[in-house]
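A selection of the complex's chains, in situ.
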Amino acid sequence: MSPLLDLAGIFVFALSGALQGVRKRLDVVGMAVLAFFTAVGGGVMRDLFIGVQPAAFRDMGYLLVPIAATAIAFFWHPHVERAMPGVLIFDAAGLGLFCAVGTAKALHHGLAPPHAVFLGVCTAVGGGVIRDVLSGERPTLLYDRQLYAVPAMLGSTAMAVLYALDVRGFVATLSAAVLAFTFRILAMRYGWRAPLARGISGPR
Amino acid sequence: MSPLLDLAGIFVFALSGALQGVRKRLDVVGMAVLAFFTAVGGGVMRDLFIGVQPAAFRDMGYLLVPIAATAIAFFWHPHVERAMPGVLIFDAAGLGLFCAVGTAKALHHGLAPPHAVFLGVCTAVGGGVIRDVLSGERPTLLYDRQLYAVPAMLGSTAMAVLYALDVRGFVATLSAAVLAFTFRILAMRYGWRAPLARGISGPR
């Protein structure tokens, strides 16, 4: 994946963390903490689970981009909130990119495809879970009934299949990311849901 | 420990995670997330603290067994809930196995016995804490006044003593596990409690 795309994903996720900070009326330090861990949390989990040092603590972009997102949310959060439908589209793009990149990194380190798919999903959804736990909320991933992990699972699976077929690099990443992105957008548009256990009628 | 016993422990813990998901009315994806992290969370913590790559991301069983437990909870959760007293017995068995296995792995990697005991307890109780934090609950381990970490501590200590006496392998694991299991069952049966700080009258 081009580093630029990677940083775009970091930026969108950091923005969602910083905005959560604003909604919770945290000070600028709390906003930055949420921005950083929302953006890099999933990737850090993936790297620890793979058994390598988290890339987030080697690369300047992973530190600077969340700071920039915090500054933007600090000064212009009403505008960003108003642009939320647009932000959700970027978030779907981040989801797509992160699941593709995370799966590829796990495969590259020799994990079996099913585990690589799992870690791709962790990369994509882990940051949001950490954001919610840190800000004292029940994880949106579990309680919001939207499809969020499922599109990531689809994109990660596509990535693993392409990898097995020896389609790698930019083309594979982009294809898998676009698939996850499209599925996520359709799921939002048409309110697709995953089933509840038999006889259960909705989250409480 | 025979892999079969290991997978049995994973299965029981995964079932407890999936059932928590049903109680919280999560969809099938949320159930699977809780099932997986309840089952492997303690072992992942242990491996990260030992400094090795978590075994959960190398072995297919650790992925398939939680999926099977999720499926069972999805279709038959009322029957499983009704069989809860039985499930608690299996949970005690999982507790016993996990503390023994966790302690042995830490000793095997050269940790000192006190740290190995500590990591054995983490292996046994860590998944439940992660389950509760992810589902937005206060950790049962801390707030429920039952003895849960103490039986694990006993089993882990027994394992470390046997290891020092050069009793290893299946016999040692099973002895330590049975000790922790028995103590846990007795603690439940007779309502044994750990003391509260002087002058304090109960959790709130």
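By written order: A and B. Residues from 1 in each chain.
One rule holds in what follows: a contact is a pair of C-beta atoms (placed from the backbone, for glycine too) under 8 Å apart; a residue touches a chain by one contact, two chains touch by 3 or more.
In this text, all values refer to a predicted model and were calculated from it rather than measured experimentally.
A.B. asks: Given 2 placed copies of the single sequence, give me the total number of copies for the whole complex.
C.D. replies: Assembly-level count of identical protein chains is 3.
Keep in mind that, in the parts below, only the chains that are shown with their structure count from here on.
A.B. asks: Through what angle, to the nearest 5 degrees, does chain A rotate to match chain B on its C-alpha atoms?
C.D. replies: The two chains, chain A and chain B, differ by a rotation of 120 degrees.
A.B. asks: What's the distance between the Cα centroids of chain A and chain B, rounded to whole Å?
C.D. replies: It comes to 29 Å between the two C-alpha centres.
A.B. asks: Which residues, counting only chain A, touch chain B once they are in their complex?
C.D. replies: Contact set of chain A toward chain B: 48-51, 111-112, 114-115, 118-119, 129, 133, 137-139, 141-143, 145, 147, 149-150, 193-204.
A.B. asks: Under the stated contact criterion, what part of chain B meets chain A in this complex?
C.D. replies: 21-22, 24-31, 33-34, 44, 48, 52-54, 56-58, 60, 63, 73-75, 77-78, 133-136
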